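A single protein chain has been removed from this complex, and every other one stays in its place.
And now, subunit A:
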């Protein structure tokens, strides 16, 4: 499968383009890095790919077809702040059930403990919550994952744990991954190819 963003343009106000003429393509099973200085639209591009924003110019296609406007989105986004990505009034079990039953093997790989399922989000650390957000995003229907600074706030050990689980899953499911990060060493470690947005700034 091929996820393709072509000639994307996006602006928040009339003459202020955040992105213009940006094209990116990711194949299934590929792990691609997305880098560039802050404010150059990395996060916006990730949100467009995952269907959270509509581009003002250009288009996003999956195998040449437009992405579905309703139903499960095959491109899932996990971003830096898990506490903003979960419903504070739901126990973790419910959050996890959003979009399908949990995959036991994946939960184990992510180090999610059975007893955490009955907790509220504010009873878990950032690292623990982020494991849930990753588990929720990795459904069989997920073809691509956008990881926007996904482990930037975590300690090294948790970061390595989560990435090992994600890469393993991506390999087995032939899922493509776009890694948005400002950490060079992480990008070098994970990615086979890097897209640099600096030229579009």
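The rule is simple: contacts are C-beta pairs under 8 Å (C-beta built on N, C-alpha and C of every residue); 3 or more make two chains touch, one makes a residue touch a chain; residues count from 1.
Quick note on the criterion: contacts and distances are computed from a predicted model.
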Exercise. For the chain omitted from this view, which of "Ligase-associated DNA damage response exonuclease", "Electron transfer flavoprotein subunit beta", "Nickel import system ATP-binding protein NikD" or "Succinate dehydrogenase / fumarate reductase cytochrome b subunit" is its UniProt protein name?
Worked result: "Nickel import system ATP-binding protein NikD"
Seminar exercise, completed: Touch with the missing chain holds, among A:54, A:84, A:164 or A:193, for A:164
For this session: Just the residue numbers, please: which parts of subunit A touch the chain that's not shown?
Result: 37-39, 111, 113, 125-128, 152-161, 163-164, 182-186, 188-190
